[in-house]
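One chain of protein is taken out of this complex; the other chains stay put.
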Amino acid sequence: MSSQFGNRLKVSIFGQSHGDAVGVVVDGLPAGFHMDKAALARFMARRAPGGTLATPRSEADTPRFLSGLVDGVTCGAPLCAVIENTNTRSGDYADLSDLPRPSHADYPAAVKYHGFADARGGGHFSGRLTAPVCVAGGIALQILQKNGITVGAHIASVGDVHDTPFDPVALTADDLIAPAARTPAVLDPTAGEAMATLIASVAGDGDSIGGVVECAAIGLPAGLGAPLYDGIENRLAANLFGIPAVKGVEFGAGFAAAAMRGSEHNDPYRRAGMGVVTATNHAGGVLGGITTGMPLVVRAAFKPTPSIAKEQTTLRLSNGELDTLTVRGRHDPCVVLRAVPVVEAVTALTILDMLLEEKGEITV
Amino acid sequence: MSSQFGNRLKVSIFGQSHGDAVGVVVDGLPAGFHMDKAALARFMARRAPGGTLATPRSEADTPRFLSGLVDGVTCGAPLCAVIENTNTRSGDYADLSDLPRPSHADYPAAVKYHGFADARGGGHFSGRLTAPVCVAGGIALQILQKNGITVGAHIASVGDVHDTPFDPVALTADDLIAPAARTPAVLDPTAGEAMATLIASVAGDGDSIGGVVECAAIGLPAGLGAPLYDGIENRLAANLFGIPAVKGVEFGAGFAAAAMRGSEHNDPYRRAGMGVVTATNHAGGVLGGITTGMPLVVRAAFKPTPSIAKEQTTLRLSNGELDTLTVRGRHDPCVVLRAVPVVEAVTALTILDMLLEEKGEITV
Amino acid sequence: MSSQFGNRLKVSIFGQSHGDAVGVVVDGLPAGFHMDKAALARFMARRAPGGTLATPRSEADTPRFLSGLVDGVTCGAPLCAVIENTNTRSGDYADLSDLPRPSHADYPAAVKYHGFADARGGGHFSGRLTAPVCVAGGIALQILQKNGITVGAHIASVGDVHDTPFDPVALTADDLIAPAARTPAVLDPTAGEAMATLIASVAGDGDSIGGVVECAAIGLPAGLGAPLYDGIENRLAANLFGIPAVKGVEFGAGFAAAAMRGSEHNDPYRRAGMGVVTATNHAGGVLGGITTGMPLVVRAAFKPTPSIAKEQTTLRLSNGELDTLTVRGRHDPCVVLRAVPVVEAVTALTILDMLLEEKGEITV
Partner (left out) sequence: MSSQFGNRLKVSIFGQSHGDAVGVVVDGLPAGFHMDKAALARFMARRAPGGTLATPRSEADTPRFLSGLVDGVTCGAPLCAVIENTNTRSGDYADLSDLPRPSHADYPAAVKYHGFADARGGGHFSGRLTAPVCVAGGIALQILQKNGITVGAHIASVGDVHDTPFDPVALTADDLIAPAARTPAVLDPTAGEAMATLIASVAGDGDSIGGVVECAAIGLPAGLGAPLYDGIENRLAANLFGIPAVKGVEFGAGFAAAAMRGSEHNDPYRRAGMGVVTATNHAGGVLGGITTGMPLVVRAAFKPTPSIAKEQTTLRLSNGELDTLTVRGRHDPCVVLRAVPVVEAVTALTILDMLLEEKGEITV
């Protein structure tokens, strides 16, 4: 019943795609952190619409901070950031409340909210709501960095085009940061080109396509998390499913582990200097909900954008007749392109929440 | 930081594998429900150890209800059920706190709890903790049934042996109930035989193997759930990751959706009598975190049991030297066999929680 | 660690007294409610500064709704309302971070936030934060009204001047609404005059004075609430202590009950038409955390405003020397005057939260 997540760091998202603004309240940020606004702007730019492969809707997405900062430094009070919606064209969506778009939330939202949901542009269900998530997550990434933790993501696949996966054992901060400098955000530029070609082709067909984002974090201490229902897998999975279009989440070997034998899957412990590592990392850095100290590796599967230019048949709810629907508006042929920083944001916020919860005070 | 889940129906699990008892407190059950103890016993029996494919540890697993019932009827007060641990052999585990088993929680738990974790049999991280989950879930299944909702699961795969998947559109209560009558719990008996053969072979090698459980629910009303972070996917994923060995969760087409086009993946709305259905159900019954009224379909990937009879090398923490480890104790070569009712239990508890939250009062 | 309250209706407050804005996010409002903006403005006006007895700081306090509404009707998405701070004079507070005002949160906040707390005007601890609470509460009051529940409050006492108490048995909606039309908000105009005289005298001394607000609700169904830790007393008390300056909360006979005998205090049940009432209402409408159906009666004690014009001695933290402090800024000599609608707001939000939680769907 809630557009918020977090135990000690509470992130509360508000706004509708074509309302006045979208925004976020972040409660529990440590005081004394000096936000790097330029770095935040660069992070936000990675999610921003634009480019030949993404929606032509163009908005600066510059957050205005209403609270929580004094001279750019966190003061311990909840931080509220607001992004005004300046470029909405609600007329594009006039008919959607009666003619629900297939595989979008229009229909279940109409049922749940008794016809009062804001159907314009998907309302509160829109990918636009990931902009404020990135404001909060961009700040979390900076704080984690100060605590020796780096989070990064790349596009693991679009359709059947696959990028090189992260090396779950030898992953470096450079590997994590590299994809952000490329469009699409991949490790292997050749795979990126193939993805771009595929997306252009799909877009040319008036269609869309899904993909997978792989995210990892290094520098996590061992021992972070909890057994059973409040561990890092539980919380990160729950939060990642809060990104529109995510339909699957897996850690480490994930679904592939289901086809493996124990002798193959088990990660043997080894000594590394004074520390303990594992020779492989099928666990994705988590055992029993608790970090092992190895890189945390998680993947989120995104379905293809449901809003496609192709004509579709759907049901006109008011008369129960089949009708044709052509979705206008501006839509990404592949949300995965812009989802990469969003996955990083959610992962960073989840880790920061757990770090604050278990360490009490951290470096800012 | 918590072995509990649920918003309005709070399920709190306690116990260690080789402690005195395991148990559960369920807070928020509606009053006036007459528990069918025989049906609950049958449900518990599906999870119980035994059979040629499972651990030889044999315990009756009969819960004792300490509270919450008056003459077998829920009274509104928290229900506490306790299952005594009668057949523990802690000697089997004496060395494990220094010699962590690969891919088990021994090592991160030792770090988190500063060496004080109960290492015997996995302690609080053991699959044994799923017994009290099944007590709570078995009750939830009965209450859901009274509200027209049926939940069932089957083994979708063991290794590379696949069962027929649930039909996500035409699924019936009979389909959901059928696997429970078979060992292994499958839709297609031929697949079940192949699974049994594979597991026997793997066990013979002193090894283990992973698998996938597919679970579905029918009879859910459309409109149940919430956008963003507290929807049915968030909550069910979080809770399913609370089952030991789960490494991936997906809804509907899940990871396969990442390779699909929108025109292929979108589920067209159709009229069915007075209601609204979709012609396909790639969504797995959830859009924007809210039920569509179509069958809810979720799959959980289980890694292979980390405790294998084969000799493994691991690290002796006290001296940092490599050492060989032969896990004794009693372990399932494939936890998926016994995980089927556990997945049903967690799914039922999650749905019941949401139903209570949104409907306030339900049929008991 | 959190500036929010509520289980199903989550109210999240943000802002600092002299920052850009204060505001609120309300998550969980039922969809389809048509907000009466004029009534909300009248409610807000009761809290607004001004008048001869209150702070001369004058701000329109008109909320801007950034989300949650479509054409003035709730759409189910979180509602965000922002009130810009237009009339701040931070210079008044320049020295306070080093020279903490006695009995204000300056010092503990400086410790907790390592010197980074926003000290200007009390920052996030300021009574200014009650403005967004009143936005949320004003909406809750309207929704409760549609469900037959009326909430109202009056000043029970200022210093040793006492108003007539609410009649806890025969209380009517007229009684509840009447005080709002008076300044100060009392039942007995004579008591109000005496209070005004006292406050003027205290203000003339450069001093301040405390008081008690009594709040009641009628129309509550019996059976709302829960035993032990999540009942109406627990939740309402917790939330009322969230109003700056509250130091005590009591229900029904409250502290006076401690001096009573059971035979005197017990409220005998009586029949009233088809219903059940009590002949007296020392319980204040709550037994075992659950409503009895009788009027809910709660009182909150407010300490005198710590910011007084009189010179005080305090500690200069930087050198540990005693120093004199003269608080400038604009301060109410008696916060109780403006706290009346705030107590109503918090009470209404708490009740609405419980109503939504237990009834699922309510009238809008």
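Per-chain residue numbering starts at 1, and chain names A, B and C are given in the order in which the chains are listed.
Criterion: a contact is a pair of C-beta atoms (placed from the backbone, for glycine too) under 8 Å apart; a residue touches a chain by one contact, two chains touch by 3 or more.
Because the structure is a prediction, the values reported are computed rather than measured.
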Contact with the hidden chain (one of C:9, C:109 or C:352): C:109
Which of B:25, B:141 or B:276 contacts the chain that the document leaves out: B:25
Residue numbers in subunit A that touch the chain omitted from display: 7-8, 77, 227, 357-361
Sites on subunit B contacted by the missing partner chain, in the whole complex: 1-4, 8, 10, 12-16, 19-23, 25, 27-28, 31-32, 64-70, 73-80, 82, 109, 112-118, 120, 123-124
Touching residues on subunit C - with respect to the absent chain: 1-5, 7, 13, 100, 102-105, 107-109, 111-112, 124-125, 129, 157, 159-160, 202, 205, 207-212, 222-231, 233-235, 237-239, 241-242, 244, 246-255, 257-271, 276, 278, 282-284, 286-293, 301-308, 310, 312-315, 317, 320, 322, 336, 357-358
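Just so it is clear, only the chains that are shown with their structure count from here on.
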Centre-of-Cα separation between subunit C and subunit B, whole angstrom: 45
Separation of mean Cα positions, subunit C and subunit A [Å, integer]: 38
Multi-chain contact residues (two or more partners), subunit A: 1-4, 13, 109, 112, 124
